[in-house]
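Okay, so here's the structure we're looking at.
A protein chain is absent from this complex, but the other protein chains hold their places.
After this line comes chain A, so read on.
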Amino acid sequence: MEVNKTMVENLAHLSRLHFTDEEKNALEQDLQSIISFVEKLGEVDTTGVQPLQHMSTEVNVLRDDIVQGSITREEAMLNAPATDKTFFKVPKVIKK
């Protein structure tokens, strides 16, 4: 797969990250070498092998429907950049 500038910009946008042109160039090259490295795996014939979705072999790890484990609002807001002590505040996402 060939990594190009548009792809880097698209990935940056999806991750909400901002880069300078210089950084973008560096990222393009880094990503290209990472992807080429991983693409090596494509040479293995995996016909008939199910994709490995989960690293653990555990299945059916379910819990009973019991209310427990909530924290207080004060605790919940300890790391929040902006609150009014009741709600989390984020930059306005809708323009009126």
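Here is the rule we go by: a residue touches a chain if its C-beta (ideal position, glycine included) is under 8 Å from a C-beta of that chain, and two chains touch if they have at least 3 such contacts; residues count from 1.
Simple rule for what comes next: contacts and distances are computed from a predicted model.
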Original post:
What is the missing chain called in its UniProt entry, if the choices are "Aspartyl/glutamyl-tRNA(Asn/Gln) amidotransferase subunit B", "Na+/H+ antiporter subunit D", "NADH-quinone oxidoreductase subunit M" or "Dihydroorotate dehydrogenase B (NAD(+)), electron transfer subunit"?
Top reply: "Aspartyl/glutamyl-tRNA(Asn/Gln) amidotransferase subunit B"
**OP:** Quick one: say which of A:T6, A:T20 or A:S56 touches the chain that got left out.
**Re:** A:S56
**OP:** Identify the residue among A:E2, A:D21, A:E43 or A:D65 that touches the chain left out of the display.
**Re:** A:D65
Subject >> Interface with the undisplayed chain - residues on chain A >> reply: 10, 14, 16, 53-56, 58-73, 76-77, 82, 84, 86-94, 96
